[in-house]
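Removed: one protein chain of the complex. Kept in place: all other protein chains.
The chains carry the letters A and B, assigned in the order they are written, with residues numbered from 1 in each.
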Amino acid sequence: MQSILNVKNLRTRFYTLDGVIHAVNGVSFTLDEGETLAIVGESGCGKSVTVMSILQMIPRPPGRIAGGQAVFFDGVSSRGLLKLGEREMRQVRGAEIGFIFQDPLTSLNPVLTIGSQIAESLMEHLQMSESEARERTIELLTYVGIPGAAQRYDDYPHQFSGGMRQRVMIAIAISCSPKVLIADEPTTALDVTVQAQIVELVAQLRSEMGMAVIWITHDLGVVAGIADRVMVMYGGQVAERARVDDLYERPQHPYTDGLLCALPRLDAKEPERLLCIEGSPPDLLVPPTHCQFAFRCQYAFDRCWADVPPLVSVGFRHKVACFYDLEKGRPRHDV
Amino acid sequence: MTQRPETTDKGTGLTIDEERGWRHQLAYVGRLLWRDKSGMVGLVLFLLIVFSAIFAPLVAPHDPLEQNLGFSKKSPGWSFDATYLREVLVANFDEDQVRALCFNLDVDYEGLLTLGEGPAEKIKALVNLLEDQGRIAELVEIVGHLYPELPLPERAFFLLGTDSLGRDMFSRIVYGTRVSLTVGFFGVLIAGSIGMIIGLVAGYVGGRVDNVVMGFINMILALPYLLFVVVIASILGRSLVNVILIFGITDVPIFARTTRGEVLRIRESGYVESAVSIGAGRWRILFDHILPNLIGPLVTVATFEMSGMIFYEAGLGFLGLSVPPSVPSWGNMLAAGRKYLITSPWIAAFPGFAIMLTSLAMNLLGDWLRDVLDPRLRRTQR
Partner (left out) sequence: MQRYLLSRLIQAIFILFGILVLVFLMVRLSGDPVSLMVPKEASHEAREEFRQKMGFDRPLPVQFWDFMRKAVVGDFGKSLHFKKPAMPMVMKRLPATVQLASAGLIMAIVIAIPLGLIGGARPGSVWDNIGRALGLLGQSVPSFWLALLMIYFFAVKMRWFPSFGRDEWKSIIMPGFVMGFGSMGALVRLTRSAVLEIRGEDYIRTAYSKGLNPRRIYIRHILRNAAIPLISVIGVAFGYSLGGSIYIETIFSWPGMGQLIEQAIGWRDYPLIQAIAFFTSVVVVVLNLLTDVAYTLVDPRIRYEG
């Protein structure tokens, strides 16, 4: 079975007055039909830039996609997304790949009704008339759990609560029944209880509509609830990639390990201090010549400063980029 | 593991001390100016104008007040003193000589329109005609050829021509910078000082005082500014001090509002609260936190307001409500030039151009300052 999305060696740079920022340095992953991939990492690690690059939504100056490919297979044909012209790209965006952004308040146009913001997607991609689009929009609003949808069609974003607004965003994203839904930290700006509702909603939609989902977050707790596979990013590169259970049970990268140790656990036997990872995020102004995480890694040794660790397989669909073998407690021999 | 030295997070590779040194800051400003060349143009122009104002006697080739009707309304370039020429000719020529002159110049002696009888009248008419036609130089040449012993006027050079009273336009424009810059500078100084104090009080004390002050400010800002300035100027009379006072007082609101805005912004941001929580007193907060942050916005506003005041002073001068007509001010000059627009357009054109150039320089400078000062000051605040 072919993957719905196959990203190989993506490289994106930003040319700024302070220097060249190497935001994404050789990121690869696949997304299968119907599965949920979570992309995890701290702020600035490149997770948003990665998905925005795939849809060619990086602002062209100062950004530039410096290499790689992103093949999109919609069940009929394959397309190299990075090579598409703007007009073809527009057909993919919204219709075949939907997007949900982090802050629903600023991500919705304040001077237009929410109904019209959903309807315009329908009119643009599915060529619906205004009344058809209105009808379908009301259906969508009900589907995502907004009560009194028919009346609320003409309301404005500021008249909704945060959770409701995110539902509207979801309605926009799924309006044309896309194959892939990309959610960029959709719950970060919401209350915890509302978070859970949104996560549940997306899971429900995913199973009902058969979408594949890429869920970007820095919250490992959310990942556990929704992901099939996880990709951990650091410094613009992939640190580790695995199925969700494997990642939680046998983390292979010191960074992943650190992240998991920093999570408070309900089943802890005694009160334990939360371990935090020392140091600050890497400086992306220089292209990596060694492991980006070496500064903050307690296991770093001389090899880590000499080369960039390649992604190697450590299990079924489990890859890691590290010279140190966490399980065995010594440097890897086979790298 | 080796430790890297403490660098600033801009990735330039310098240490914090090196970043803050004054030499580096100056070079930084220089780079900013170079990058944004329009700001540089504005600064250079502005400095030129200030230089002209301060060293006006050196820059101006003629005395701006010296009137000589013989040079009245001369176009830019070399000219002869027509009155002096007339006097020489009247004193020395009889009718035959005048006829001969007319013949040489291809002018019909009989056709010359005169007020009275006699060669003297004809001479005056001839000179007037030639002046209108711009052929005085020809006349001087011919007379010089035929009568070499006659004392003839020397040529004088007027870079931008002369006005109706024979005064050199260029020199007057140069001296005009003094009026404009004085009005602008002192006007902004007065308005800025008063405005800053009012804004500080309103923003810092808050409450009802703030409401009352803002009420006043909004009221003044709601007025048709120009109209009231004109009316008040007409009431107070023509003098430099009056003009400065008018602008100094009517421009207070914008400084007050800017100051108040900054004070409120700082109050609402975190660090006043934290300063208070570690026990800093009111005055300390004022001087350490608020005042340094005011410099940027106020200087930017001051630059724009100064440009505006120069504008308005010229406007008042155009209506005859600014400084007395003897003082060379660009507005006065424009008003005088309006009468002679068709025949001698340079009398009005050049002063206006000077106004535009000055305004342009200050606007460019203000734009550059606005881009540079505000975020920079906030950065060094850390």
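Basically, a contact is a pair of C-beta atoms (placed from the backbone, for glycine too) under 8 Å apart; a residue touches a chain by one contact, two chains touch by 3 or more.
These numbers were taken from a predicted model, which means no experiment stands behind them.
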Which residue of B:R31, B:R155, B:R265 or B:R338 touches the chain not shown here: B:R338
Hidden-chain contact residue, picked from the options B:A275, B:V299 or B:L360: B:L360
Touching residue (missing chain; options A:A23, A:V144 or A:I172): A:I172
Listed residues A:N109, A:S280 or A:Q298, member touching the removed chain: A:N109
Interface with the unshown chain - residue positions in subunit B: 215-216, 218-219, 222-228, 230-232, 234-237, 307, 311, 314-315, 318-319, 321, 334, 337-338, 341-342, 345, 348-349, 351-353, 355-356, 359-360, 363-364
Positions on subunit A where the hidden chain makes contact: 55, 57, 89-95, 98-99, 101, 103, 106-112, 120-121, 124-125, 156, 158-159, 169, 172
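What we mean here is this: only the chains that are shown with their structure count from here on.
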Distance between chain centroids, defined by C-alpha means - subunit A, subunit B (Å): 58
